[in-house]
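Here the complex is missing one protein chain, while the rest keep their positions.
Chain naming follows the written order as A and B, and within any one chain the residues start at number 1.
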Amino acid sequence: MIARLVLNGRPREVEVRPNQTLLELLRDTLGIFDVKEGCDEGVCGVCTVLLDGRPVSSCLVLAAGLRGRAVVTLRGLERNGGLHPLQEAFVRHGAVQCGFCTPGMLLTTLAFLEREPRPDREAIRAALEGNLCRCTGYTKIVDAVEAYVRGELGHD
Amino acid sequence: MTDAVATRDALRIVGQPVVRHDARDKVVAATAYAADWALPGMLHAAVLRSPYPSARIVRLETKRATAMAGVAVVLTAKDVPRNTLATDVPGQTTAVGPLRATLHVLAEDRVRHQGEPVALVAAETLELARDAVEAIEVEYEVTPGVFTPEAALAPGAPPVHGTGNLLAQWRIARGDVAKALAGANVVVEGEYTTQLVDAAYLEPESGVAWIDSDGVITIRLSTQVIEHFRDVAEVLQVPQNRVRVIGTYLGGGFGGKEDVTVEAYLGLLTLKTGRPVKMVWTRQESLLSRAKRHPYRLRYRTGANAHGEIVAQQIELLADAGAYAYLSALVLLYSTVTAAGPYRVPAVEVDARVAYTNNPPTSAMRGFGAMQTVFAYESQLDRVARALGMDPVAVRRVNALRRGDTLPVGQVIETHVAIPELCERAWAALGPPTAARAPHIKVGRGLACNFQPYGRIVWLHDWASAWVGFEMDGSLVIRCGCPDVGGGQASSLCQIAAEVLGVTLTRISVHVSDSALTPLAGTTTASRQLYMSGNAVLKTARELRAGLLGVAAAMLGGDADDLDMDEDRVVTRDGRTLAIAGLLAECARVGVPRSHLGVYHAPAGEPVDLATGSGKVFPDYTFGAHAAEVEVDTETGLVRVLGYAAAHDVGRAINPQSVEGQIQGGAVQGLGYGLMEEVVVENGINLTTSFATYLIPTAADVPDVRAVVVESGEGLGPFNARGIGEPPIGPPAAAIANAIEAATGARITRLPITAERVARALGLLD
Partner (left out) sequence: MHPFEYAAPETLDQALGLLGEHGDEAKVLAGGQSLIPILHYRLARPRVVIDINGLLLGDIVVENGRLGVGALVRYHQLEESDVIARRCPVLGEAARLIGNVRVRTLGTVGGSLVHADPAAELPAVMTALDARLAVASPSGRRTVAAREFFTGPLTTMLTADEIVTGVEMDAVSSYGWAVEELSRRAGDFAVVAVVALVSLDRRGRVDDARVAFGGVADRPVWARAVEDALRGREPTADVLAHAAQTARDALEPPSDAFVSGAYRRHVAGVLCRRALARAVARALGRT
């Protein structure tokens, strides 16, 4: 059957199996490896994509049910070939170690900041609670998000 | 330490918080992890695992599975050329003698733990492979199992293997413990229990194998140890130089990818089918069957005099190895050596045992046996201080080891011990105390120290090699067999080479972790990679530099010792410069090599006789002190960590940002261990095989960790660095337990410190 979606701004129609998830569609069918697979039950957050602007676990979405909705993966953030300023903040603040959680962290953060542009550290922590990281202990991730928020406000 | 500061001032790139090259790749998801790999015609693999912790395999029938359309092959033990993976355990344990840790690649007539691999399938799709696994018919006869080390060692216990269930025992005796305890002003007795935990990296075990165009079986996987290519060759019964392991950048390791994971299965399946094969474990499989951290029971009697000085420790350790030996004997050795803590203790007895059970197997995990003991010795020390009315910093100051002191095992401490300074700085870093926000909330602070070996046991004769070479345009290539687990291993090698050879960091390419194409550098384990590969790159770069500067001296006139390499040039004392490309062209003309292969050998030694306590076990140690402020809800027992500071003497921070990251990340893993993580096993059945039940800390569970980086300038690594990979995971559980007692008076002796355990300790459920 056919799954319809708008992937990183481009309308796509892709042949899928009824039991195929959005994660499997992205990784196995389309070879989009910026979405990771970590737990297959929506807990870890490494397969996060934005669906109509909101974060979802792509492992818990059936591809067949997409109905033309907008899906954004990490590569959807690219700005004229350069890094998105949040990506730059992650690099500069040492928020990346093994990097496996990073794509999901970035997408979750951006969706959150759309709705709450000036969060404090506690709010940032609460917003990222669904994205596990086993390497950094989160401090530098929160540092990076905070720095990005400050930069947007012209204080950085 | 004055010299150290002087040295640091002379450094240009080492010591700077430079941006890691891999971070740029990772934020755009350009890094191809092991599962991010696909080849034309690739098969997908799945594993059939035992549902029982102890059973005989009565019948194993694969016909139906094999006959399914799309199934390429089904393998069982009889199809494996050599069905044994073996590790020699060096040195001789006290009671059991020389050890060889072995396990079957696929189960033969018995399964000894739930999740033990029984058969393999490769099929055209993953779904088909899983269908085929379900179609394999196995008849098990359940046999009695043992599920605690105490039960395993009891007379008449069913043997997990052919022999008795005692896997290993180490003993240390130093001084007259009974006499010292009898003369002590205060004697504290405690029994502590630590739990089974999982490495829980976010990237599950994964890899792809293929037979390359030259016939070499090539396995690209997530591993901390590319040297397992030899083990795969043994299993396949092919020459060791016909197997190649390419290690990817890892999505976390923490010791869980130290033992063999998917590589032997992938090797078998690609060899049998001739096709590329991919294997990615599900989270459930990973949590079910991967070797985990040993649970311990620790019994301590600690005696101290009126000044708070410890005079004796009597220690009994009992650990659960699960069903297979893996690295248990060595894990236990680490516990034995560190059992009395980073303190001067004149009289010590340690009796440490580890037993086979039918529980999930245990092996390496960050901290490697030097972790469980921290919870016990730091709880004991706090209780001594409390009994004597001493403050937590003071009791550690009077007891801290000093250079020249001898550990109970007989090893002399040869480098600076910064414990007093670390305690003071960690404690101060907590800042002004937080006021309790409600009457039912109590706030308290706790301190805990640790010491963790870095580098492998000295009688393993550890070494690492690296290749460093210039291209004609002056760009530099580093080749080193060091796996990068995410801690910045590869990036640190670049910084070291850049420092010595004066090359701009962006002009360096580093190739790591390929058993065929990078010089072997050993495992990314035991906090050894910066120490070993770092020293290998340092030595190699220095030797290369000497050759190049000889040519430069001839070109520029004068003495090579008067030349420096900086900003991609050779610079003379009087300010003349020679572009690196010009120097390299001259080297080509006169036939001087522009590349160099170097080997670093760690200081080696002979196995110690533990009973007499006569020698060196580890190259050196990293010391730390952590301070925690917690609030306890005295109505529910819920503990929240309000503030956390972690101080370590890292000798020299090659990249301070990476060092802080190791400290913060390790501390939070330690907080997970202290507060929530537990693999719950009932009669050998794992009840926590998902991330919804095996809980690791989220961003909302932990506070900011303030990393206090102390640089004593003393350590055996490059530029006097010490290993920092494992040390920060050690102290948190004890720091939290000590803080809880400070807040409430209740002493928690069992991990994890759940709200219910605190509630019970507070008497809320009586």
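Quick note on the criterion: a contact is a pair of C-beta atoms (placed from the backbone, for glycine too) under 8 Å apart; a residue touches a chain by one contact, two chains touch by 3 or more.
As the structure is a computational prediction, the values presented were derived from the model and not from experiment.
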Omitted chain's touching partners, listed by label: A, B
Hidden-chain contact residue, picked from the options B:393, B:430 or B:676: B:676
Touching the absent chain when the full complex is considered, from B:516, B:604 or B:700: B:700
Contact with the hidden chain (one of A:5, A:25, A:64 or A:144): A:64
Among B:248, B:284, B:336 or B:664, residue touching the chain not depicted: B:284
Absent-chain interface as seen on chain A, which is shown: 1, 17-19, 21, 40-43, 45, 48, 51, 54-57, 59-62, 64-65, 67, 108, 111-112, 126-127, 129-131
Those residues of chain B which, in the complete complex, touch the missing chain: 127, 130, 284, 635-636, 638, 676, 680, 682, 687-688, 692-693, 695, 697-698, 700-701, 754-756, 759-760, 764-765
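The definition used in the following text is that only the chains that are shown with their structure count from here on.
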Rounded Å distance, chain A centre to chain B centre (Cα mean): 29
In the complex with chain B, residue positions of chain A that touch it: 19, 27, 31, 33-34, 36-41, 43-44, 46, 74-75, 78, 83, 87-88, 90-92, 94, 96-103, 106, 121, 124-126, 128-142
Chain A-facing residues of chain B, complex: 17, 19-20, 22-29, 31-33, 35-36, 38, 127, 200-204, 249-252, 254, 280, 282-283, 485-488, 657-658, 660-661, 664-669, 690-692, 696, 698-702, 704-705, 707
